[in-house]
Every structure is written in structure tokens, then in C-alpha cells.
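Take this structure first; my questions come after.
One protein chain omitted, others in place.
By written order: A and B. Residues from 1 in each chain.
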Amino acid sequence: MKRAVLFGIIAVLIVTSVTFAGAAPRRGGTLRVGLNADPPNMDPHQSTAAVDRQVFQNLFDKLVDLNQDLEIVPMLATSWTISDGGRTYTFRLRPNVVFHDGTAFNAEAVKYNFERMLDRSFGSNRFGEVNLVTGVTVVDDLTVRIALEKAYSPFLAVLSDRAGMMVSPTAARRLGRDFAREPVGAGPYKFVEKRPQERIVLERFDRHWDRTAGNVERIIYRPFTDENARLANLRADELDIIDQLPARDVPAVRTDAKTRLLERSGLGWQGMWINVTAAPLNNKALRQALNAAIDRRTIARVVFGETVTPGNGPFPPGMFTHNIPANSRLPERNLDLARQKLREGGQPNGFALTLKVTPGREPQQVAQVIQSMVTEVGIRVNIEIVEFGTLLAQHDAGRFEASLLGWSGRPDPDANIYGFFVTGGALNNSKYSNSRVDTLLDAARILTTAEQRRRAYTEIMTILNDDLPYLFLYWPKEYKTLGPKLQGFVHVPDGMMRLRHVWLNP
Amino acid sequence: MSRFLARRLLLTLPVLFFVSLIVFSLISLIPGDPARVFLGEEVTTEALEVLRKQLGLDRPVHIRYLYWLGRVVRGDLGKSVRDGRPVLDTLLQKLPTTMELAVTSLIVAWAIAIPGGLLAAWKRRSAWDYAATTVSLAGISIPNFWLGIMLIYLLAVNQRLLPPSGYVEPWVDLGRNLRLMVMPSIVLGSALAALVMRLLRSSLIEVLGTDYVRTAHAKGLNDRVVVVKHAMKNAMIPVVTIMGLQLSGLLGGAVITETIFAIPGFGRLAVDSILTRDYPMVQGVVLFAALAVVLTNLFVDMVYAFLDPRIRLEERPA
Partner (left out) sequence: MRRPADAVLTGGLPAEHAPAPRYGLAYLGRRYARNRLALVGLWVVLLIIGTAIFAPWVAPHSPIKTNFENLLKPPTSGHILGTDDLGRDIASRVIYGTRTSLLAGLISVGIAVAIGLPLGLLSGFYRGRLDDVLMRLTDAMLSFPFLVLALALAAVLGAGLDRAMIAIGIVFTPGFIRLSRAQVLSEREQNYVEAARASGAGDGRIIWRHILPNIVSPVLVQASLSTAAAITAEAALSFLGLGTQPPTPSWGSMLNIAQAYLSTAPWMAWWPGIAIFITVLSINLTGDGLREALDPRLRSV
């Protein structure tokens, strides 16, 4: 009897330990990440490329962060209060936090960071995100007060990205713009080296405030612009996680026993910019004709398979503003309506249009699908491949008729719409100007409840669906592909690989 | 000898001047505001101004050229606009990778071309000759990017014999490094092989017909000895002399090969920087490539002149 009990206890112990062996984080190992491009700039205040942000997640701590449901959660700021009608933010900061070079993190450091972003002679690319800040006050060592020119609901979401990433004042003062070469943050991993087009290496920072963070000893980021090579390396066990999977590989990866595919809806939108100040599409009826001749579902299916959701607005699934009917309802392709609008617009036999696209297989395929669809009503599309940077310059100068360009997306709806459709907005490529829309966009920033903001956005989308300065076409889904060793990865819709709590099984 | 040296150097200077002029004007002619073109989606006017100053775009063209030349001569090729690192550092970092590819490709090329050319010239007008000529013509005619894709498909996708693409340093994992070099070297080497084989064949034929060789024959030395010992040595001279050309071909071929096989070398850098409008880097890459070729030519000429006194004494056509 006693022996049976003994065996029973041993059995339970064995089973328990085996079960939890997989579940308990193991410390150690090197995590290998495959990026889709080589991050150019390691200074969050100067960075422009989206891929930089992947490395930043683990190198820099931010004032606040996002969780899986896109809610704001504490990070370097443990709590905050918003007062004065949304114009003042007071943050309580986490104590005993140090930067990688030993500098203490406190209210002074926060103040320095904001001053750096707002310094016009420094020319930070974050300026436009924080230019409503009128003053940063150090209340005490762990309390900082930020005053805004006017209420701005998206402010916390902005601080969950690059604008909220804290750099070490000591290092930044010493290095200036060269900070990008020796970045110093307060994240669980510190910078070791960066070899262009080869790798970026981060190493665990032992004095990080979160004792549960930093299971993995080192992280190596490797850029693979060739998507085939990226996947091949994951399959060959050279990488543990990769970003952005090509559409046609999704079915195979789903069924592959060695890899795990994680899918969520993303935050970005893609479609066609229309220059409303230039012929032929300065004519609203013709824009509507073009829109009516396009079948969004077919574009999504032919070019992307199941990896995008066809859409008609700037708010992908997952955002609280998504199910506004004007945003989520897909117009059906209607050739009769298209022809009617053509007649209304004075071009019953169609018209010619030059569509500019960036190099790359998918934009070209989308363009060709659109081209063959609209040719049925007589709209003759001429495709022109223009390199990304040149395209942006042409947008600025208004030297285009239509172009395929989208936006990578941000958690707060304001960042997905404001700068694109407000009069004179930095990202308003179509040169669209509508004072009612301007008023509503400003209002949506100041209003504080979700319901109020949805009402504003509903009206905006109704107007935009009629004016059509931009044809929204689809919302790319967010994919992450994991190898067998990586555990504990939490997939957040913003597409950022947060690696501080993951671990590697041998 | 030193007079010859000085003369040769002096004649290289105008070439270098024109090279620098070509490189500079190439970049200056690109349309669009370079600062805006580079910075991308999120940009402020302040950031634009800072970048413009950094690129020196606020000054007239000829002044910019002189400033640029001054910096280049001192080894300052500017900083990459993408990641802020000095262009020269990145170039030097990428060079060993391409050098490795170049060396392995050269080995492949000469391993095919030398025996091939030898056989073709020796057994002239025989089946060997025609076969060799056709093979070398085929080698020149195959588009190397297609060859690369086909090799990847056959050897890596269809039959998993080799890894499809990528790169790892030799001191990290030599076995994998060599396996990754197999297909790129074949692609790059075969194109070069064809060129070298043709040249070797015609130059060997020329040498075999000279009096010097006929005399050796008459003296009774057997065929093989004559060919291998006497003719080859002289016939190799043009092959070595076009080293500059071979280098140029290798660098150009590396552009496509490195892109297909995802090798982070010089050629890949050229394509990436051109496509992303990283002007300082493009300037650096193009300048570096041309400089390498010019200096190789100079070096080869020197060696050639040193070995063959006749050349030294020949007057250059006025």
C-alpha cells in the first residue's frame, strides 16, 4: 500500500514536471528573427522606416505600450491622469529604472526626450507627432506633466510608438545624430552591433526593471528582402520567427508541422490615391465611375488569396471604428452604374488614366487586375512603375493622376485618417479639401468617448465615400510565422514582435 | 623603367578624372528633390532642410563637384543616407563577401576555360574544337539570371541538394558557406568561362603559328611539350592582361547573382542602393567599381611591362 502511494506521488510529480517543463520559461539561448528589410536607423527620434520599429520594441522601453486588444497599458509610466479638458497629461513614472549606460530614468529624462523631438534644428521625424506639446514640466523625480495646445485623444497611442520611446539623455547629448550608431535605451535588451544588410545583435540587459523579461540571452535580427529566402531559412531552422509571409505560401505553411502560422487582422490599409486637382479625375462623376467598375473581392482573391480582407475604408477589423457601415460595407461591382457615371461626367466612351505603382510584384499585379477590370467600360489604364521615393516626390508636386499606395497603420483611428484627408495634411496626397471633413476630423481628436468619435467618423466616411479622394481596396492581414522552438509569443495586431517575455525550447 | 612608370601613371590621371566626372554627374542628374525622395512617408520640413544641408544641395553644381572631389580624395565618401554609416566602411565590409564569390567564380571559370581553350586550339577544326566553340557560345548566350533561377529550382527546390540562397561567413560555418557558394559560382563562372575560352583559343592559335613554335617543332620537341610549355605561357598573357576586363565582368555579374542568391555583397549593395536612391552609397559603389578596374588595368600593365621589355621601349602612338 505504501509503495503504491509512493509510486503514485512519483508519477504525479513526473507528469507535473513534464507538463510544466514545456510551459515554464527557460532562460538562455539565441533568438533569430527574420525581417523583411534592413532597418536603416536605430534612433527612434530620427527613424522613418517601419521595420526599425521591430528592433525598437526590445531595445527601447516606452512610456506606455499596447496589449493584444490594442488597449493602452503601463510601461515606463505606471499610471496617468488626464485633466484640463484633455489638455494636460500627468504621468507617474516607474521607479528604479536605468538606461543601458547606467543613466537613471526619471522625469528629467522624459523632459529631455520631448525637447529633443521638438527641437527644430535637430529635425526629428517625430516632430509632427508631438507638435501639440507646449510644455513638459518636472513635478518631481518620478512625476512629469505634459501640456498640450489642445485636447488630443490619440496622444497615448502616439506614446505607445516611437514618440514614446525613451533614449538615454547622456548618450543622446554625447552623440547627437550619431546616436543611431550606438543606441542606448531602457529596454530589456541592449545594443551590441549592427552590420548593414547582415544583422543586428541585441543582448540581455541585466539591470532591467522587469525581472520576468529577457528570458532569451541574445536576439539576432537578419534582413531578408527576398520573401522566398526568408521562409526557406525558417524552414531550414535558421530562423525562429519571420514577419510578412507571401500570400501563396500561406496554405503550405498552415499544413507544415514544423512551423506555426499566427494570423490577425492588421492595422493598415491599401488602395488608390486620386489627384482631385488634375484631369481626368478632378471630375467626381468619373471617380465614381472608376470606383463602380472595380471588384474588390476579385482583387483580394486573385492577388492575395486569403491574406487580405477586401475593404472600403481606413479602419480595418479590430479597430473600434471598424463596423461603421460606411467603412465596412463593400460596394459591389456595378458596370451599369459605372457607365451611367461616365455619361454624367461627360465621357460616355471612357477615358485614359495613368496609374503609378511602386516596383514589386504585388502592386503590379493589383494594377493589372484593375486595368483589366475597368477596360470593360472603356477606361484605359496605363501602368507606370515609379520608384517609391520618386513617387512621394511626385505626390508632393501634384504630378500624378492616380497611384497605388497605402499606409502601414497605427492603433488609434485618428492616425489612420487625419493627416490623409485634412486640408493641407502632410500625407494628403490627393490635395483633397473639404471644410466639413476638416471640422469633423478635428472634432474626432478632441472628443473623448468612443461613441462620440464614432459618430464623427461615420459622417466623415459617408462624405469620403461620395467624394472618393482615395479608393480603399483592402486591409492586409498580419502574419507571423514561428519555428518550433519559440514559445510564449503574443501576437499584437500592430505587427510588432515583442520578444521580452518569449523563451526558446531546445 | 621609372620613366615608363611615370608616364603610365600620368596617362591614368585623365581617365580617373573622367571617371569621377561621370560618377558625379550621374547622381546629380537624377530627377526629383533627393531629400524628399529619400525621406519617405513621415517627414517634416525641418528634417528635409537638415538632409538637404547634409547632401550639400543648396550650392551650385561645380562647387559641389569640387567639394565632393576634395572629400573623395581624402577617403570620405560621405555617409549613407539610409543608416548614417560612412559609405567607405560599408563598402569595405561588403567587399570580402564579393571577393570570395569572385575568387570561387574565377576558379570555376578558369577550370572550364583553360582546358577547354587548350583542347580547342590544339585539336583545331576537330569535333573538340566545334564542341568547345559551341559550348562557349552557349555559355555567353545563357542569361545568367535565368541560369541562377533554374539551378535554384533544380538543385534546391526540386531536389533538396543545396540550400537555395543566403550567406554565412566562412569562419562561422565553412561547410555551409561553401555549399552556398556552389550555385552562384557556377552562374558567375560559366559566363566568364565562355569569354576566356574564346580568347584563349584564338590567342593560342596565334602563338602556335609563330616561328618560335615552329622552330621548337623542328627541333624535335614533341607536340604536347611544345604546346604546354612554350605556347601556353605566351598564350596566357592576354588572358592575364584582360584581368581588368574579367574583374569588370565579375562585378557586373555579381550584381545579378548576389540579388538572386541573397548574398550580402558588393553587387547586392549596388542594386539596393540604386533602387532606394541612397545617393552617397550609389556614388561610392560606382566609383569604387570603376576605380578597381582602372587600378587593376594599371597594375597588370606594369607587371606586363616589367616582364616584357619590348613593351617598355615601344613609343605610345602620339
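Keep in mind that, in the parts below, a contact is a pair of C-beta atoms (placed from the backbone, for glycine too) under 8 Å apart; a residue touches a chain by one contact, two chains touch by 3 or more.
Values in this document were obtained by computation on a predicted structure and should not be read as measured data.
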item: Chain not shown: contacting residue from A:V302, A:A352, A:A397 or A:A450; value: A:V302
item: Hidden-chain contact residue, picked from the options B:A113, B:A132 or B:A270; value: B:A270
item: Hidden-chain contact residue, picked from the options B:G117, B:P184 or B:G249; value: B:G249
item: Chain not shown, touching residues in chain A; value: 227-228, 246, 248, 298, 301-302, 359-361, 364-365, 367-369, 371-372, 383-387
item: Interface with the unshown chain - residue positions in chain B; value: 11, 14-19, 21-22, 26, 29-31, 130, 134, 137-138, 140-143, 145-147, 149-150, 152-153, 157-158, 199, 202-203, 205-206, 209, 237-238, 241-242, 244-245, 248-253, 255-256, 259-260, 270-271, 274-275, 277, 282, 285-286, 289-291, 293-294, 297, 301, 311, 314, 316-318
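By our rule, only the chains that are shown with their structure count from here on.
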item: Distance from the mean Cα position of chain B to that of chain A, given in whole angstrom; value: 41
item: Interface residues, chain A side, partner chain B - complex; value: 38-41, 48-49, 120-125, 127-128, 177-178, 180-181, 194-198, 224-226, 228-229, 232-233, 236, 238, 359, 387-390, 392-394, 396, 407, 426-427
item: For the chain B and chain A complex, residues of the former touching the latter; value: 31-33, 36-44, 46-51, 80, 82-85, 90, 93-94, 163-166, 262, 264, 268-269, 272, 275-277
